[in-house]
Structure formats: structure tokens, C-alpha cells
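As you look at this complex, bear in mind that one protein chain is not there, while each of the others sits in place.
Coming up: chain A.
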Amino acid sequence: MGLPSMIKQSSCLSSLTHPQKPPFPARNAQNFRDPDANFRMTATLFSARRFKSVKAEKQLCPLDNVDHNQVLDLPGGKVVLTPEMRFISESPVERAQCYRVLDNDGQLIMCSNFKKVSEEIAVKMYTDMVTLQTMDAVFYEAQRQGRISFYATTIGEEAINIASAAALTTDDLVFPQYREPGVLLWRGFTLQEFANQCFGNKADYGKGRQMPIHYGSSKLNYFTVSATIATQLPHAVGAAYSLKMDRRNACVITYFGDGGSSEGDFHAALNFSAVMEVPVIFFCRNNGWAISTPTSDQFRSDGVVGRGRGYGVRSIRVDGNDALAIYSAVHAAREMAISECRPILIEALTYRVGHHSTSDDSTKYRPVDEIEWWRSARDPVARFRKWIESNGWWCSEAESELRNNVREQLLHAIQVAEKVEKPPLAELFMDVYDVPPSNLCEQEKLLGETVRRNPQYYPSDVSL
């Protein structure tokens, strides 16, 4: 099995500064005794040359025309020598800019560079965003009524969910966290299927094994949600390696939050993805809050996007409330990931408008005004609506019809899901292994007989 022929050797990134000539003058020994002369940390120095030794050899620009006496030739590549003692700044001089296509009023920003979206796709994107919003409202209410044990909303992150999904194909594998049900929705998971999972009934594809919102669908290439934070990142890299070995025309996307980027798995996944050169998109939903921990307590320097370069991973920062920007960025990321067989890091800046989950009351640790401002003035769904309306693709009649329809479908789905039987007793023992071992078969038999003999001691909702 050889490497896919489509893999190109990565070329020198144009953004890297490449000194044709060492910019520093020769120093005499005298200067070394003068600490002030050599220990000046000024911003201009850093902005001039910040990237020297950390890139893998093949990603760095060749240094063929530099005098060999001024170069350190290492197994990891050539590094230019300098007599100046200069520490690399702990943060970039300028923060990475954020890519945006639609302004706050949903109007195209002049000269914006984006991937065109057809009317059909745009309308589906919008209706799915509204559906997601409505699903959150209805399921959240169902949890408050005690009908399901847990729920987490995606409010404020509808554009991230739907637009990123729209830019991919169903052949692309998804390793989600838990705030991306919109990706499944886009791929055709029905409201009834969502409800079946949340109610853990026997029609749930997970057979009621996982807590609500931990959806999974092998048919839709959406891997069952992993509750342990950031473990999906290395899994995504492994699956991307599998795609690479099979030479598939597809990539993997994995989602995580700003908090997840602090896990060791984030480091492992980015480093391995760069070294193994696999087609994976790391999509960070930087929504400002990891439960009650703000990003200022999560990391320093310039957020998540800045880490990409440290690992040799191409990266971009996008406005997470701008569906067109997300769609365009993910579309481009997918192209690069597949055609160049490389990882891409996307940091989408947004705000978690909802509470972390139904176990959380976020007004205890952040101002209500702040939440409301993001909910109303920065709503990604309203922004996208303005754009499709200005194109003549949407109107207020369609809006009210859609919202009423979706709400009715959801209420119906919940009623149905509630009535469907829960998984039978035998399911307790299935799928621990591919084939149940003898001890589990014995336990199942014994438990079944015991329940049959003593039904008064066992709940009546477990069918034999």
C-alpha cells in the first residue's frame, strides 16, 4: 500500500518571512559584554523575524543561498545563526484577523472573497438553522418539564453548525463534541431520530446507552459523541489516516471548544496530524466560555488560531456568526485538506448564548446584558436571514410558516418518542463485545429468570 499519489509535497508558505540575506551585522566580542546592547526586546525585532527554527524541514524555505558559516545544519533543517540574543515574543504583535463576509446587518462586505452559494443551498442552510433553534427551544423545555434528564443547546452557534456542515459532503467523517447536532440535521437526521435519542427509547441508534444529545449515526458518518473532552481530536486524526491509506476523496472534520484546546489531546492531535500529513479539519468553536471558565483563564497569547503555526498546521480565524464566512472557510479547508493531504485549523469566534447545559445557570457568572446582546444583536440566524431576504430568496410569510411547521413536528416527535418502548433487558448485555462472552450470556439468562420469578421487585418498564 503506497502513499496516495495525490499527496503533494507541501511548499513554502508565502506568509513565512524568508531572509535572502541575514539582516544582522557582524558583532564584535565587545558587544557581548554589553547586556543592554544585545538584550533589547522590541516589537519591531519580533515582527521582522519571528519564525526561525520550529518548522519541519520540508515546510521551511530552503536556505541554499545563505553563507554556510551563518547556518546551523541540523537533522531538522537549516537554521540561520545570529549574534543577537533575541527572545521570541510570547504573543504576536498583531492578533490574527477574523475573516468575515456578511456585516452585522447581513450585507455583503465590499470586496469580500467567498464561495458562492446557490439559492437552494442558502435556503436549506437557513431553514436548518431555524430548525436547530426551534429544536433547542422545545427539547430544553422538555428537560425543564422533567421528560428528559439533560440537554445542551446550540444557541448562538447555529451558523457554525449548519454552514460548516453545508461545506462538506456526507462522505466526510464527523468527530463531534456535543454542540454540533446541526451537522447531523444537515445530513438528514430527522427530528424523530433526535427525539428518540434524547428519550433513550428502543428506536435510538445507541439503544438508550448514552445520555441525551450524545447522538451518533454510522450511516451519516457522524461518530457517536465522546463525552470526555477533546478525545475526538486524536480519533479524527486516526480516521483521517485511514482515509489516506484508502485514498478516499474525503476528509475528517472534528469539532471542539475553546476549553477543549487546553487538553493534552489537542496537542497530540495537532502534532500527529502535521507529522502524519492527514486530511483533517480541526474546527474550534471559541464561544468564550468553558462552563464558567472564560477564555482569559483558559489560555494566553492569541487564542486557538495562533497555535496552528506552532504545530505546522495551516490555520484561519473566522467570524463564527457569519454563515457565509464559515461556509467559505470550511469549503476551502476541505479542498486543501484533501488535495494536499494536510490538516487545517479553523477557529470560529462566537459566543455561547445558552447555558453550558441544563445543569448550569450562566447568569451566575456572566452579565445578563452580555448574553442578551449576543442573543439579539449578534444572532447568526437573523444575520443570514437578512442576506437571503436581500437576495429575494426568503420572505416573512415563509418565515412564519417554517417556524410553525417545525415546532409542530418537534412536539409530535417528542410525543412519539415518549411512547416508544424503552430497550429490552437483553440490550443491557449486548455490544460489550462483538460476540457476547459466556459470562454475559449466563448473567443475562440468570437475570431474566430472576425477574420473571420475582416481578414485584423489578420496575415494570423493562421488557424481557
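To be clear about the criterion, a residue touches a chain if its C-beta (ideal position, glycine included) is under 8 Å from a C-beta of that chain, and two chains touch if they have at least 3 such contacts; residues count from 1.
We adopt the following convention: contacts and distances are computed from a predicted model.
Undergrad: Not counting the visible chains, the remaining one has a UniProt entry; which protein name from "Elongin-C", "RBR-type E3 ubiquitin transferase", "Mitochondrial inner membrane protease subunit" or "Pyruvate dehydrogenase E1 component subunit beta" does it give?
TA: "Pyruvate dehydrogenase E1 component subunit beta"
Undergrad: Have a look at A:R100, A:H235, A:R307 or A:R352 and name the one touching the chain we're not showing.
TA: Going through A:R100, A:H235, A:R307 or A:R352 one by one, A:H235 is the residue touching the chain not shown.
Undergrad: Just name the one of A:G216, A:G288, A:G306 or A:P380 that touches the chain not displayed here.
TA: Result: among the candidates, A:G216 touches the missing chain.
Undergrad: Return the single residue from A:V71, A:A268, A:M336 or A:L402 that touches the missing chain.
TA: Missing-chain contact among the listed residues: A:A268.
Undergrad: What is the set of chain A residues that contact the non-displayed chain in the whole complex?
TA: Chain A touches the missing chain through residues 1-3, 173, 175, 204-207, 209-210, 214, 216-218, 223-224, 226, 228, 231, 233-243, 245-246, 264-265, 267-269, 271-272, 275-276, 430-434, 437-439.
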